[in-house]
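For reference, the structure discussed in these notes is given below.
One chain of protein is taken out of this complex; the other chains stay put.
Chain IDs A and B follow the sequence of writing; residue 1 opens each chain.
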Amino acid sequence: MEVSLQPAAHTTGRLRDRLSFRDFGRKWKNRGMRLLLLVMAIAAIAPLLSVFIYVFQQGGSSLNWSFFSEVPVPVGETGGGMLNAWVGTVTIVLMASVVGIPWGIAAGIYLSEYGKGKLGNVLRFATDILTSVPSIIIGLFAYAIIVVPLKRFSAHAGAAALAVIMVPFVTRTTEELLKLVPNHVREAGLALGLPRWKVVLWIVLRGSAGGIMTGVMLAVARVAGETAPLLFTAFGNRFLSLSLDQPMATLPVQIYTYAISPYEEWHRQAWAGAFVLVIFVFTLNLFTRLIMARRR
Amino acid sequence: MSKAVALEVSQTVEAGPVKKRDLHLGDRVFFWILRGVATSVILLLAALTLYLFRLSIPAFQTFGAKFLISLEWNPVSEVFGAGPFIYGTVVSSLLALCISVPVSLGVSLFLNELAPKKLADTMGFLVEMLAAIPSVVYGLWGIFVLAPWLRTTVQPLLGKTFGFIPLFQGPPFGVGMLAAGLVLAIMITPTISAICKEVFRAIPDHQREASLALGATRWEMIHMSVIQTARSGILGAVILGLGRAMGETMAVTMVIGNRAEIDISLFAPAQTMASVIANEYAEASSQIHLSSLAAVGLSLFVVSLLINAMARFVVHRVDSRSAKAAH
Partner (left out) sequence: MKNVMFKLPTLALAAVLWVAAANAADLINGAGATFPYPLYSKWFSDYQKIDRSIQINYQSIGSGGGIRQLIDRTVDFGASDAPMTDEQIQKAKDPVVHVPMVLGAVVVTYNVPGVKAQLKMTPDIVADLFLGKIQKWDDARITKLNPGVAIPKDHPVMVVHRSDGSGTTAIFSDYLSKVSAEWKEKVGTGTALKWPTGLGAKGNEGVTGTVKSTPGTVGYVEYLFAETNQLSMAELKNASGNFVKPNVKSVSQSAKGSLKQIPEDFRVSITNAQGKESYPISGFTYILVYKTLSADKGKKLVSFLKWAVQDGQKTAETLFYAPLPTELVKKIEKKIADIQFK
């Protein structure tokens, strides 16, 4: 149509034809690729929706009060719940946090406040490596250094494995956040005559507490769902156990055991467990997002 | 030692000379506590590495370096080689990458460049939430949703259409290499796309505007100004995704079929380095079996270390380059 509007030489006309043909191709390629991107986006979302729907539908419908209030019944009988497992997960994650969070925060403080030297660089390197170690290997390690010498599977061993996973995570978050605190804040504190440790703890650290908190919560959310490091450390326990030097059930391990079993009843409970776990992890994630959004 | 402290302090606090008062007892205690903690983290890693080495010595002594390529894993005759697991880890991770990379690129480009902001925010949020789901939940979903679907729909279709390729031969049973690759793909998509999104976001708008001003279509703009610019960032994201896929244990164990043998078909069961440890470590009864599992663990440790180092190197290069560009 453009051609008809513009009288032109024969050769130019042909060129124009070719150009518009090329434009035509570009246009369609543009449309095609945009469509492809849309399809890819849908392809990424679809399995996600499927996971969500199944966990919420199967899990939600399988969830009842006895899930929280009862321990498992013998195989083949219906009823029972995962009281032992969720209490176990809460206990072990708390224990891991008690060790892992202060440890990580302290190492993070070291990195940001004194970390310019050789030791700082080595520590940075070590935390990088530690974050990349697959969690099953941490479990293997905890088995070798805790379970075998103490001759017992225990909540301690499980918590230790989870703490090791938490430490590098918390360390790096703390370091990054403390580095955001401008130097003049430290200087102001020192100028007031405060000792350095007070400046670091009461001014620098408190100033970033909110941010560190979000990092800590993400670390907690991450370890709460860990299964592999608990397989041969915390092991499992059919009973509600509160003794830390004994094997302890955890939600992820119990979900695993139930998922691979042949019993419908156990499958149902596995979905319910997955539902609870996902809700817990999501809540922590949402919470951190809210905090971050507010800070902005 | 107080000299060292003074040095550190003056390094961080660049303003003015350090007062003597800053160095009283409290500070020194504080510093040494922190230093102790920092050393303990390093020692922890050292202990981890040392233990892995120590545990795997018998295996390497018995089987030598051949351990890494031997395809035999036979608990009866006590001959062990990590070949099948290395193959399983590599193939399942590569399969996951093949599926996940285009999808992650697609979703991050779509969200960053094409989608309206509201949609992009919601979808971005959903994808990030995917990363938070524990792997055992993916495994559960894999067993009860993905594997049956593969068995009844996908594998028969693939077998019928591409049956002439050895990759798609064999009976369809759902669980196997394909299922593992798919679950891994779903699990690493949020990782890769989140990093890609950051990389794309870092590209200044004027670069996009420039190509649009030259008359480029949207796609041409994306292709020239976004993808080309972000190439090494994308590579970094892909390598990090690979690292995550290789170390993943539970979801894979639940759907891969756990068989210590190499089969070219994607429908066949297989086993990865992580999944064989999860399956056998608590129950291997002979010393050499145990040690071989530890040696598999050591290999996995080394591989994930290398991969992460590579990713960091690539990302770091991008960082410094974009930092240069910004100046």
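Keep in mind that, in the parts below, a contact is a pair of C-beta atoms (placed from the backbone, for glycine too) under 8 Å apart; a residue touches a chain by one contact, two chains touch by 3 or more.
What you see is a predicted model, and the numbers here were worked out from it, not measured in a lab.
Where the complex has a chain not shown, which of A:N237, A:T250 or A:N285 is the residue touching it?
Missing-chain contact among the listed residues: A:N237.
For subunit A, which residues reach the chain that was dropped from this view?
Interface with the chain not displayed, on the subunit A side: 73-76, 91, 94-95, 97-98, 101-102, 147-148, 151-153, 206, 209-210, 212-213, 235-244, 246-247, 257, 260-263, 291.
Name, in rising order, the residues on subunit B that touch the hidden chain in the full complex.
Residues touching the hidden chain, for subunit B, are 72-77, 143, 147-148, 151, 170-171, 173-176, 253, 257-261, 269, 271, 279-280, 282-286, 289.
Assume only the chains that are shown with their structure count from here on.
Note which residues of subunit B are touching subunit A in the complex, please.
Residues in contact with subunit A: 8-9, 11-16, 19, 21-22, 24, 26-27, 29-31, 33-35, 37-42, 44-45, 47-48, 51-52, 55, 102-107, 109-111, 113-115, 123, 126-130, 132-141, 143-145, 186, 189, 193, 217-220, 222-223, 243, 246-250, 254, 274, 277-278, 281-282, 293-294, 297, 300-301, 304-305, 307-308, 312.
Considering only the defined contacts, which subunit A positions touch subunit B in the complex?
26-27, 29-30, 32-34, 36-41, 43-45, 47-48, 50-51, 54-55, 58, 103, 106-107, 109-111, 113-117, 119-120, 122-123, 126-138, 140-141, 143-145, 164, 167-168, 171, 183-184, 186-187, 190, 193, 195-198, 200, 221-222, 224-228, 231-232, 252, 255-256, 259-260, 267, 270-271, 274, 277-278, 281-282, 285
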